[in-house]
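Working notes for the structure below.
Of the protein chains in this complex, all but one are displayed in their positions.
So, subunit A:
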Amino acid sequence: MELKRVVVTGLGAITPIGNTVEEYWNSLINGVSGCGPITHFDASKFKTQFACELKGYNANDYFDRKEARKLDPFAQYAMIAADQAVADAGIVPDKLDADRVGVIWGAGIGGLLTFLQEVTGFAQGDGTPRFSPFFIPKMIADIAPGHISMKYGFRGPNFGTVSACASSTNAIGEAYNLIRLGKADMFVTGGSEATINQAGVGGFNSMQALSTRNDDPTTASRPFDKGRDGFVMGEGGASLIVEEYEHAIKRGAKIYCEIVGTGMTADAHHLTAPHPEGLGAKKVMEHALSDNGIDPKEVGYINVHGTATPLGDIAETKAIKEVFGDHAYNLNISSTKSMTGHLLGAAGAVESIACILAINNGIVPPTINHFEDDPEIDNKLNFTFNKAQEREVKVALSNTFGFGGHNASVVFKAL
């Protein structure tokens, strides 16, 4: 059976450094930090009091009041990103075979704020259950693809992917594979997350996963820096329209790039710590490259998982050196989480867009907030520290690794 070719024909993003793809990209290449004090709730008793929140976000700018009330923020961000991507792809739903268009969406957690509010309400009551009928359909992580399908009438394959911080890479990977196999013509895919609330920050704080650099939030996300002390939480969403190549050509679509591989592995090692030698990370990159026979030497840019946790950055660096050998030193590597923070389940989609636009624009976004080399990290590698670098990128790789030991990578190639 001959596999179909798969291309990307639309992008959408609402991120802490830009509420559209254009704003997001401009901030990325200018090294803008999206971090600041938490405004969503009173964080004064929390170990971490900052995050990368969306800027100037008001749900009523995007939804009518009734609609907004039924959407947890994670689903709002999904709808906004998907709407942008659908518009960018020039999709006219009536002109498509709706049974051949699906939605696959990643969220690591889903409607955590809704869960927190409903359970808090119950706990403060007299034991009488007064849960909103919208509690469950607001909270469940798969509701985002459900809403997108209802808005556009897309009746093809529809589900959510849950693999913590790898979730939306898995979503993109599934969309890619289903199109390759001829199961659909097009997917709205991507991911979204909204966990900057008491439960999210408190929970990740207890795991000691978050940076606590409260005196200097904008430099707190320091991937590969000696002073890194954990990740900075972000929020938002991003969407890709993934389409079968001939289908895209036939409707005269603008094509950003081709997807040429995806890999999925598990560390099978620990709840939260990465494999110390980066075994799962190494395997996932190998699988993604070999999926379509991409020579590692073709890769020009890796948007790394690089969350700025002490162990994770070391393990990923080791894995890159093993996979790429001497070519590792020719690569541009960057962690755009230094600017956006870590969007958890949305990270894969947000960072895939960074890869795609690096290919399209010949610019690699930087890893900002680099102050001091870490002797445990090979600093002969080019981490694109502090300033974007011009470079012709033919192939870019995006890595995402999730708590639970899930690893997923996706490879984009200039058409």
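We take it that a residue touches a chain if its C-beta (ideal position, glycine included) is under 8 Å from a C-beta of that chain, and two chains touch if they have at least 3 such contacts; residues count from 1.
By our rule, contacts and distances are computed from a predicted model.
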item: UniProt protein name of the chain not shown, from "Mycofactocin radical SAM maturase", "Transport permease protein", "Alpha-D-ribose 1-methylphosphonate 5-phosphate C-P lyase" or "Acyl carrier protein"; value: "Acyl carrier protein"
item: Candidate in contact with the missing chain, chosen from A:Phe134, A:Phe159 or A:Tyr245; value: A:Phe134
item: Hidden-chain contact residue, picked from the options A:Lys66, A:Lys95 or A:Lys380; value: A:Lys66
item: Touching residues (missing chain, whole complex) on subunit A; value: 64-67, 69, 130, 132-134, 137
